[in-house]
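With one protein chain withheld, the remaining protein chains of the complex are depicted in position.
Chain nomenclature is as follows: A, B and C, assigned in order of appearance, with residue numbering initiated at 1 for each chain independently.
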Amino acid sequence: MADKISGIFTPHIVPLDDDGQINEAELRRYVDWLIDKGVHGLYPNGSTGEFLRFTPDERRRIIKIVCDQAAGRVPVLAGAAEANTRETIAACETYVEYGARAVAIVSPFYYRLSPESVYAYFREIALNSPIDVTLYNIPMFASPIDVPTIRRLSELERIVGIKDSSGDLAFMMQMIAAVRPGRPDFAFLCGWDTILMPSLIMGCDGGTHASSGVVPELTRKVFDLTTAGQLADAMPLQYQLLEFFDTALRSGDFPEGFRMGVELRGFQMGAGRQPLSDAQKTERAALKQELQQMLSNLGYMED
Amino acid sequence: MADKISGIFTPHIVPLDDDGQINEAELRRYVDWLIDKGVHGLYPNGSTGEFLRFTPDERRRIIKIVCDQAAGRVPVLAGAAEANTRETIAACETYVEYGARAVAIVSPFYYRLSPESVYAYFREIALNSPIDVTLYNIPMFASPIDVPTIRRLSELERIVGIKDSSGDLAFMMQMIAAVRPGRPDFAFLCGWDTILMPSLIMGCDGGTHASSGVVPELTRKVFDLTTAGQLADAMPLQYQLLEFFDTALRSGDFPEGFRMGVELRGFQMGAGRQPLSDAQKTERAALKQELQQMLSNLGYMED
Amino acid sequence: MADKISGIFTPHIVPLDDDGQINEAELRRYVDWLIDKGVHGLYPNGSTGEFLRFTPDERRRIIKIVCDQAAGRVPVLAGAAEANTRETIAACETYVEYGARAVAIVSPFYYRLSPESVYAYFREIALNSPIDVTLYNIPMFASPIDVPTIRRLSELERIVGIKDSSGDLAFMMQMIAAVRPGRPDFAFLCGWDTILMPSLIMGCDGGTHASSGVVPELTRKVFDLTTAGQLADAMPLQYQLLEFFDTALRSGDFPEGFRMGVELRGFQMGAGRQPLSDAQKTERAALKQELQQMLSNLGYMED
Partner (left out) sequence: MADKISGIFTPHIVPLDDDGQINEAELRRYVDWLIDKGVHGLYPNGSTGEFLRFTPDERRRIIKIVCDQAAGRVPVLAGAAEANTRETIAACETYVEYGARAVAIVSPFYYRLSPESVYAYFREIALNSPIDVTLYNIPMFASPIDVPTIRRLSELERIVGIKDSSGDLAFMMQMIAAVRPGRPDFAFLCGWDTILMPSLIMGCDGGTHASSGVVPELTRKVFDLTTAGQLADAMPLQYQLLEFFDTALRSGDFPEGFRMGVELRGFQMGAGRQPLSDAQKTERAALKQELQQMLSNLGYMED
């Protein structure tokens, strides 16, 4: 049995070139930098990675590049949601060959499905996937996965964990209470950066944090200090993380603030695929300045 | 200038074969039946049409079949949302060649975008599309398009209408008040079947109704009687439409109830792409029976 | 059996004096004006009337004054919700003596109660009230009353109607479809000013509109023309009502815009009991100017 998934997985943004295409060289350079800075794993094609704004072929290429560049140094959690279960299962078959550790499948979105349909969807994928599956709960964007559904799904061996981006620690604790007794190997990853530290204390195994794509040193330190029980030291860093995360969230529509942050760390990210109005372009410059000031204050801007 | 879009456009479901693939013959037969029953237009790749559960290639094929089969008898409003503006514009280029009257583009979904981003998104498409564009507002599934944004977008000539599935008549009236004075040719289509009649009275030009894929005779009669001012006759039919729509909505997750309805009218729809649990399969039989009873009561079941 | 409740009932604001106390003289003058301008009934202690910001004794006094001043010229629908069912029933006993036609009881608020609790609450009151009861559904502020609950409650003879401020015409139609067959005498009053006209067309018996406290002539004309079938004439007036209502709603926190409106019609309303910040006081002057301009454009400002 593979190791339990744990630590900080980075849902990273994909750099684009001047023509709006995937900038492979820069993506590889970014992957190397993230690994150097200490992230425990990579999570391409997540929400931060704007999986929906790429074509199915592009999504495959992103996973291929990231798995290839990671080259086993850190595990890859591959976002694998496609148009329907058949397409998703085909993606799972591809990603196991690319060497991904597991896939992450977001709950069905657009339509708001009932718990029973959410269950049927993940069950179908789990029974046919050749690679471990993690559930991805993000109720602000997709059909919610409720606690009874998570518990039912945890009976399927192929499902090995959940990433929860509800931001609701009480909900995560309810999940842990419902699932852990029967599945001690089931991983709980927190997807809300502000509560990384308390979620680890209450039993989570790690997190998938957009912030870790910009300040991987900070999320790593919060993880290491918290899991080592050095709470007094972890605490001010968690509040730094809150400050960064909240600022990035309100710097344009998600994930624009995080794209700016990666740019500030020295990468050519290119223009995002969601167009910006002229007013937004002007505003972006001011927001980036503000973000730069904060990163500088936190000590993350090399001069 | 092309005629203003008006009347009932059917956002139809796509029949699938036993292997889950598009059943072209049945789709063509269904298109013929809808036109025979009096729908004013067809709207493939809408929400009812489960556009998201098909691949980009399949979506193109659906439009091709429908345009070909309609053969100019009724206009086609082609759902054209793809992964990003570039892909969407490419679809627009294809659909103009297929002979679609216009495209319908749903507001960006998954991410909840700000009004400014919604504006920038549609503006980019409108400036590059070779075919008329209708906006599609469905706030329960996608980023809401608010009134000021609709007004700004109505300044772009290429944008010729909006389909609104908010179900909120007050909101539709706000839109009409904001846009019509400057753009008398701009079409307002109601996407909430229960309020077809009152929305027509308050100024809408037509509707895109899932119900019209099951009981096209009924939606047509409501339209004809209401626009002819025969309100006393339209009224009981609108309440029939309410009864059908509400029942179909609660018969499984959307659009499962409508799929059952089309089956009951004599088409082989196949299993939907969203898997059903065993419990759901059992429940489906009972719900279909109930729907059959109602359709029979309303006089739509041929014996 | 008393007549079915119908027409426009005005949920009026209560004028206060410089010391923040009820200004009885001005309230009496306002009641006279409303009746002169053609409202069909009065509805003191509604949401617009800020019932919650008065003490129990003040609420009684308001009903007493209004019933006394109306003096049978128009019926009074008395808001009677108190701290619990016992207190509410006591208020009902008082209001029948004051001569009210019926009471209006808002669904339990603050706590969001289940449908079963909402049912139990109204049932207890209905079984003990000596005066006809109308339900008041306002889901943005209070526990929603759903369609099955309304249907169950309509089995109680004492309950004679519902005021619905959901703004959701489809919901009102669902209520009508569920209740009217068994209770043709049950009154449906629309509480959302924008959809007065279409709600009357679809079967409502009248409305309780905050706007009718400011422009009673307008709501009366919309009612008269619509019920007379003169839709072409009613339509532009309904759009005027939309314009007024939306402007008043966004002019400060509800019901501040309506208070300004009544002031502009010539009444001394005094400062509301919800304090205003300095910024709000400044903003209020500008908003009032805007409202005055609109009322002048609509022809409701005497020079």
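One rule holds for everything that comes next: a residue touches a chain if its C-beta (ideal position, glycine included) is under 8 Å from a C-beta of that chain, and two chains touch if they have at least 3 such contacts.
In this text, all values refer to a predicted model and were calculated from it rather than measured experimentally.
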item	value
Chains on display which the left-out chain touches in the complete complex	A, C
Sole contact to the chain not displayed, among C:K4, C:R53 or C:R73	C:R53
Contact partner of the left-out chain, one of A:I13, A:I62, A:L153 or A:L169	A:L169
Listed residues A:L42, A:A91, A:I162 or A:I195, member touching the removed chain	A:I195
Selected from C:E124, C:D146, C:E243 or C:E290 as touching the chain missing from the view	C:E124
Chain not shown, touching residues in subunit A	167-170, 173-174, 177, 192, 194-195, 197-199, 201-203, 229, 231, 235, 238-239, 242-243, 246
Subunit C residues that touch the omitted chain in the full complex	20, 47, 52-56, 83-87, 108-114, 116-117, 119-121, 123-124, 140-142, 253-254, 273-277, 279-280
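Definition applied: only the chains that are shown with their structure count from here on.
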item	value
Sites on subunit C at which at least two other chains make contact	none
